[in-house]
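Note that one protein chain of the assembly has been removed; the remaining protein chains are unaltered in position.
So, chain A:
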């Protein structure tokens, strides 16, 4: 996963050179849930979300992304975990490595729907 995550990392430096050191070597981003749980995911996976893609690629850079972490005070830990699973499932599905459907438990559909809407994914 980490190896793949480097690809977007290499693309980043020309866009914001000052925080080159923070972003490029890791190629990961930390997503923090409402309860403070931290999920470290490859940037490539995080960019399945258009909201995160904008944050990670915008020339100015959001203050959160410069520190390599994004806080989601509105998203609970189980939902954020499911979101992260979706990021990786989506990458594998589009590359053809994954063929099974993404399972969504009926109990979490509303919360997940809102989180997905916020993350534009």
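As a working rule, a contact is a pair of C-beta atoms (placed from the backbone, for glycine too) under 8 Å apart; a residue touches a chain by one contact, two chains touch by 3 or more; residues count from 1.
Heads up, the rule we're going with is that contacts and distances are computed from a predicted model.
Per the UniProt record, the chain missing from the shown structure is "Disease resistance R13L4/SHOC-2-like LRR domain-containing protein", taken from the list "Urease accessory protein UreD", "Disease resistance R13L4/SHOC-2-like LRR domain-containing protein", "Ribosomal RNA-processing protein 41" or "Cenp-O kinetochore centromere component". Touching residues on chain A toward the chain that is not drawn are 83, 86, 90, 93-94, 102, 104-107, 109-114, 116-117, 119, 121.
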